[in-house]
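With one protein chain removed, the remaining protein chains of the complex are shown where they sit.
Now for chain A:
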Amino acid sequence: MERKGILIKDNDMAVTLSEPAAAGDMVVYEKAGQKYCLPVKESIPCYHKAACRDIRNGELVYKYGQVIGRAVEDIPAGYLIHTHNLKSVCLAPMPEKDGD
């Protein structure tokens, strides 16, 4: 089935789904005024992200045209990007105070 996706900037590697998708669905999104189709490989909930190209373990991942984290495993196109395979690279949280 056809499902809608949003690519915010042209260099983004994550397309956000505005409908839930199952393996075998096709996510349709726009990039530079052209329509693109991405075959979905696993179930992806609404407003979650799919890799719109193959991402390698260790690669920085872009959304909003900016880095949103680093892949901690290979993420082939069409798979879910979430907390299991993407980790924050922004400044580490401040340490908790002693005694907390």
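Quick note on the criterion: a contact is a pair of C-beta atoms (placed from the backbone, for glycine too) under 8 Å apart; a residue touches a chain by one contact, two chains touch by 3 or more; residues count from 1.
One rule holds in what follows: contacts and distances are computed from a predicted model.
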Record-based protein name (UniProt) of the chain missing from this complex, from "Protein N-acetyltransferase, RimJ/RimL family", "Altronate dehydratase", "ABC transporter ATP-binding protein" or "Dihydroorotase": "Altronate dehydratase"
Residues from chain A at the interface with the omitted partner, ascending: 4, 6, 8, 16, 18, 28, 30, 45-49, 63-64, 66-69, 81-83, 86-91, 93-94, 96-97, 100
